[in-house]
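Certain chains of the assembly are absent from this excerpt, and the rest are unmoved.
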Amino acid sequence: MKKFTILINCKDQPGIIAATTNFILEQNGNITYVDQHVDHEQEVFFMRLECTFEKTNPSKNDLKQLFDVSVAQQFQMNWNLFDVETLPKMALFVSKYDHCLYDILGRFKSGELQVEIPFVVSNHMDLKPIADSFDIPFFHVPVTSEIRTEAEQAHLKLLKEHQIDFIVLARYMQIIPQGLIDVYPSKIINIHHSFLPAFVGAKPYHSAFKRGVKIIGATSHYVTTELDAGPIIEQDVVRVSHTHTIKDLISKGRDLEKIVLSTAIKHHVDQKVMVYGNKTVVFS
Amino acid sequence: MKKFTILINCKDQPGIIAATTNFILEQNGNITYVDQHVDHEQEVFFMRLECTFEKTNPSKNDLKQLFDVSVAQQFQMNWNLFDVETLPKMALFVSKYDHCLYDILGRFKSGELQVEIPFVVSNHMDLKPIADSFDIPFFHVPVTSEIRTEAEQAHLKLLKEHQIDFIVLARYMQIIPQGLIDVYPSKIINIHHSFLPAFVGAKPYHSAFKRGVKIIGATSHYVTTELDAGPIIEQDVVRVSHTHTIKDLISKGRDLEKIVLSTAIKHHVDQKVMVYGNKTVVFS
């Protein structure tokens, strides 16, 4: 049995759902999930569809080509079709903080995260033992202002060699260069340790403490060229009070960061996220 | 332009989505929303679909008959079709607590709740002034063990006369008799002031206080013959601590009750809730 996921967006217009579901039926497929959303303000239609083929055994490429001429061109769709059985390849970028790395690798090992992790790369050596203990290859690519271009080239080379599908910045404390973003548009997931758009930039827990907020948050978003301003995938918050020091905020924030980042990764891996403008549709 | 909502559930099987969406297309309708869910354990398929007809002007009854023979019978569907423009008629049952009544009537007046409220009925006179101030007819139907049958008959008469579609128990502190439940299956919405299934029955805040829980909740559910055991529509919770007295729990609980009940009512009014077995599917 083959399973595919189709993501579509296009100008809102009559007949899209029927045309798409008909196509699957004509190919002897069964639709096992469909969800759709319309942004009425911008008149954009979004659909996520899962289908299975039990009798026929269509190749991904054949199905893509057929859908393109039969349906997609007619509605001028932006769309993609994914083979559910193929695990996406995820690269992990880290610096010195270990909590998100531990969390992600733990979920990976337990089977909760359905991905391949060809490597962990870091600008420091500190977290190599953790990668080692999970048997994940670890690469050290130093990043300083003098060798920024070399670092970018080294990253691009690694990503290409391992055919990486998407990148997770697990508290990777470096700016991502334009060159990398261009190769992975809406495919680099960052975790920012504040409730964006509050407290953009460095040391958000310190800013939150100074402002005296009663709730702190964490935000996972796709990386764009503007710092901490990319499309938000997931956010969560936790209540704090005057009794909490900055150290307490950082400690409570670590748990938020882990859960928000891993949730965002799962949404991305399950092909549940569609980006448009600077926002996301996250199907349930 | 006509707008309809269709709710469907049936045995999960191939072709349901395509058959349904095709039907709408053939009738020159446009599907503006579709969401579906499959309970894989019980092999039940659920779908909620909204559609509009701009050019043609099909009557609700014609469309229902056509869908029945064209699609529904083939898949042995349990289904219904609702005219979105027709406001459902909601009866409010209250006793002496006023917070949920105030809340519901406030939302009704502001246009947030798209219903008609033909009357408020109560076993006490206390809340008549509130109904009066919102210009809603108020009926007093006393309920005691001696006149339980008379009360039930009086209720049924009122409900029938006003062609009530569904009932909301806004902290109505009386057991609903079987006779009423039979006439309004999955159409009587109750608010229970605990996080069900914890603390079934009377005085849940007292029980929560005694047990020393750190979180209290409220639950809105459809009334069935078993007390506080019907299908859950909505729940929410709030954190408490040892510093809170029973009076504090009751006070915090009032806010929960208002929000949970009004959310459940809105889901019901928007035809987003489907009941199966003792559970609900609540579409987003």
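A few remarks follow.
Order as written gives the chain letters A and B; numbering starts at 1 within each chain.
Just so it is clear, a residue touches a chain if its C-beta (ideal position, glycine included) is under 8 Å from a C-beta of that chain, and two chains touch if they have at least 3 such contacts.
Nothing here was measured: the structure is a model prediction, and the numbers come from that model.
Of the identical chains making up the complex, 2 are displayed, while the complete assembly in this file numbers 4 copies.
The rule is simple: only the chains that are shown with their structure count from here on.
Rotation angle, subunit A onto subunit B, C-alpha superposition: 180 degrees, expressed as a multiple of 5. Measuring from the averaged C-alpha position of subunit A to that of subunit B gives a distance of 37 Å.
Of all the residues in subunit B, the ones that touch subunit A in their complex are 14-15, 17-18, 21-22, 24-25, 30-36, 38, 239, 284.
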